[in-house]
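Left out: one protein chain. Kept in place: all the others.
Chain naming follows the written order as A, B, C, D and E, and within any one chain the residues start at number 1.
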Amino acid sequence: MTWLPSLITETPEEGYEIAILLSRVAVKKTQPDDAVRAKLRPDYANNADSLTQVSLVVATNFNTVAQANNYWKD
Amino acid sequence: MTWLPSLITETPEEGYEIAILLSRVAVKKTQPDDAVRAKLRPDYANNADSLTQVSLVVATNFNTVAQANNYWKD
Amino acid sequence: MTWLPSLITETPEEGYEIAILLSRVAVKKTQPDDAVRAKLRPDYANNADSLTQVSLVVATNFNTVAQANNYWKD
Amino acid sequence: MTWLPSLITETPEEGYEIAILLSRVAVKKTQPDDAVRAKLRPDYANNADSLTQVSLVVATNFNTVAQANNYWKD
Amino acid sequence: MTWLPSLITETPEEGYEIAILLSRVAVKKTQPDDAVRAKLRPDYANNADSLTQVSLVVATNFNTVAQANNYWKD
Partner (left out) sequence: MTWLPSLITETPEEGYEIAILLSRVAVKKTQPDDAVRAKLRPDYANNADSLTQVSLVVATNFNTVAQANNYWKD
């Protein structure tokens, strides 16, 4: 079973969720320890600049997913 | 009801608004607590570098939205 | 009246001006207070790294504008 | 024998692994000493902002790999 | 007379020079005072991370210029 069966989604909103998933998995693969990640969560969830950078990663991934789906125009 | 029904807009300005929306939703989904986000707002709204990074996220998302709309050339 | 009637310009230089405009509007929409933005200006205009980040935002937006104009090859 | 025989993969998940590989090799080529890299690992693996930046690099590389594979739509 | 007559160049190296030009002009337009920019120069020219960020801006602009020139394949 794969965590990423496809980049293709029915709707833009579902595509955005894939972009968030792509952003999180890179973190998980770099720091696989769930307890450490949980401990780090307040560090970025309560910091304005950290949240902006998270949003930049999602934006970069959403660009990929949106293009994969031809911007849901079909 | 979805927060992102479509990437397609009538005008470039409306597309830019979608880019801002895309940038904000990633923050909201990472920090869902409205009170925390409100408290963080002065941190980036009064910091030059933070504002530049916000603008980078919007630029990345606007690239996606503009391409989706074929740059409003049709 | 819209601040962004079109991404299409006659020349590359005019396209670059649109890229700067796109970069500034995201800041303005995040910090709408003109007095605050004016106060922040020296913070980034006198800091080398801040200016580099501003240039990154313009580069990202110019990529969009240049593609919209088919790189002014037509 | 090359470390990068191809960008083409069977599945999106394998493509994501290539994106991670591409991200790591640039670090390895800049700091080839295995012992130094091992020593640096806790610095980013235990820092929220560092992990976000790692994720940005992976996102940028995944954009390339996904496009190479036509988003695994064929 | 324009500072950016065209994105089209004869060679990749000339295209890279345009990418550097594009990167510098955004700085110049944000901080038009030559004396201030000259004073800031050592700040980034002697700082490893600053130089890396400058290189990121050039890379982003080179992506645009290379695409404009169809990667000099014609």
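Things to note:
In this text, a contact is a pair of C-beta atoms (placed from the backbone, for glycine too) under 8 Å apart; a residue touches a chain by one contact, two chains touch by 3 or more.
Owing to the predicted nature of the structure, the values given are computational and were not obtained by experimental measurement.
Note that the absent chain touches D, E when the full complex is taken as a whole.
Across the interface with the omitted chain, chain D contributes residues 2-8, 22-27, 29-31, 36, 40-41, 43-44, 47, 49-50, 53-54, 56-57, 60-61, 63-64, 67-68.
Contact residues of chain E toward the unshown chain are 11-13, 16, 20, 44-49, 51-56, 58-60, 62-63, 66-67, 71-73.
Going forward, only the chains that are shown with their structure count from here on.
Counted as hops between touching chains, the shortest connection from chain D to chain E is 4. Note on chain placement: the centre of chain B and the centre of chain D lie 26 Å apart, centres being C-alpha means.
Chain contacts: chain B has residues 44, 47, 49, 53-54, 56, 60, 63, 67 touching two or more partner chains. Taken as a graph of touching chains, this assembly forms an open line, each chain in contact only with its neighbours along the path.
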